[in-house]
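Each chain you see keeps its place in the complex, though not every chain is here.
Residue numbering begins at 1 within each chain, and the chains themselves are lettered A and B in the order written.
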């Protein structure tokens, strides 16, 4: 890729994930930190022609108003960002903050869905044109919205027929763990907000990545538009913790011919994401992705439930406990338990930067449609590719190689 | 493979692993239980030409004298074998018991190493000839022997130069968790018992599998003989629990570019294996295998220790706790913990049956030397193949396919 600058437009640009990604990109580009957690900075990606981190320019939508430098300070106090870093990249944060536009619809907003899409697309186009960017990748990192109506029939089964019913959830907390996209369109006949933003990305000619379990492009109402746009897109729901583990443990048990009886899990998380997922509808969307990996790998759905609990005092940290009951030789009962304690934003941010770079490069290379080779990054990936992480990694490496060969 | 019967000769034939394997093979062949845990009974191995379970005939060496049916009863009381199974296959157990010969050297035994090797080889040859077996695979499932002298410089580094010093540990408990191979040769100038048995296998023309961390064939003293024998062999140290987990978790962390700072582990196990591994030398041998997977996958050896504790009251059950401290984006500290609670013998037995079948088929197909493609089964595998389980599984599938094509 040439030295052209590339835009990254976050839906939820003031949220923890976006703030961490923006801060971290600046820090790594400046040599202040090694690129831990960024897969695209490892050796196999050196010849892929990805835009360098220093070429990324940030902006986005958010309904919250807390300035990015202040958000970065809050994340420092919460232990997400290392002490002193927000100060070191204060200029970059201020620059990004100036490129954040109001999301919507806000309460009392009387604009129609069409008007909203149009306004969002104009913001994206203006960002690209005014700053002379080669392209802009739109990435949804806003808080999860509840699935409603037919959309609540979540999971793999639902993907083919997911309806276009409106979302109904109220506005997320400003400045929450994930960014804030705004409530659904009024009127009851429109798309959920995540789909409005996705439609705007199509209209603006921007590649689109859905890092959340929200609907985004995955609705029949946008199928034709997505096809017509000829843009690459990727989703959905970033695989950052419990599901990441499941995507290597389930294949291990399968390859060893051990029979999984029950796979139970509990997630504790605070921040805005915990609050959003305390909504049963939102949790259902997320859980569908979590279960999909088991069903896809094991060929059956084991007993067991998945809980997502909002525990505000955990802040940006999350804990996932998994309890796997399996049978060994002659039916002997055995147990594997895992406890994953991670920082949500720090897990998500490097993957978001990876996806921005890979999708931008795919756009440059003229690819379009769902980028199935990015399943490595998602709980509920587009397409019917492999569910085991090792296979997804091989697919990713192949993708990187092919992108490199088209330069 | 034709319907010819194939011998399985266990070093440690009265131990828990051998007893479980013998019992389970009969039970599965009779249709009493599904083949849970047996990889070679899954679909990809159907055309490999492996000997059917019903064609396997069991015998072996042991210094203990407790009859197999009684050992099976003990394992039933300990929860390793399901209630009623030992009775159901009592005939098969009695038949196998009649083919067990005394191991050695026993205390007061004045035979030279050469005399011992000769006697062991005669037992193996007699088993094959008398029963008209197409071939006999010798499998070491005896309790771990301590590494001593230069041999104590364990691990990958030591493999090239492992000495031929004699073992020095005392006799293991008869009827212990693993079988009992006998104390080392007297005189201080010979090979450890595991190597005497391995030498006997070579002399008898039998393929050899070392499922333990003991020396076996991995000594310069046997290099020439192994080469001259032209037999296939495989080892060492079955990968049944903590290391199995590590072989999928370490690749996951590597692929996600997360930096592993420290990987600490504690193993609690009872049975005879716990007692044997309470010997620091034996534990050192085992730990070397456990650490090897981390170093091989991650490219560096993280901080942290591995403990193996003898906890007799756990019986045949073992618990492995792992604590992995890793850095995420911008150095954020995160933790993954795993707790694996399994039955040692039930984990090992199906793999032992797999190895018997695969090695027998390799022998039939005319292969010789270390079977590197069996790394899937071992903590400290022969050769320099991949350390990630997913890659090892692919190698195993390729091996099965090639074996099938040579029929």
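Convention: a contact is a pair of C-beta atoms (placed from the backbone, for glycine too) under 8 Å apart; a residue touches a chain by one contact, two chains touch by 3 or more.
Just so it is clear, the structure is predicted and the values come from calculations on it, not from any experiment.
Asker: All chains share one sequence here; work out the copy total for the full complex from the 2 shown.
Answerer: Whole-complex copy count for this file comes out at 4.
Keep in mind that, in the parts below, only the chains that are shown with their structure count from here on.
Asker: Averaged over CA atoms, how far is the centre of chain A from the centre of chain B? Could you give it in whole Å?
Answerer: That gives a centre separation of 44 Å.
Asker: Where on chain B is chain A touching in the complex?
Answerer: 20, 23-24, 27, 33-39, 41-42, 79-82, 85, 244-245, 248-249, 251-252, 255-259, 327-332, 334-343, 346-347, 349-350, 376, 388-391, 393
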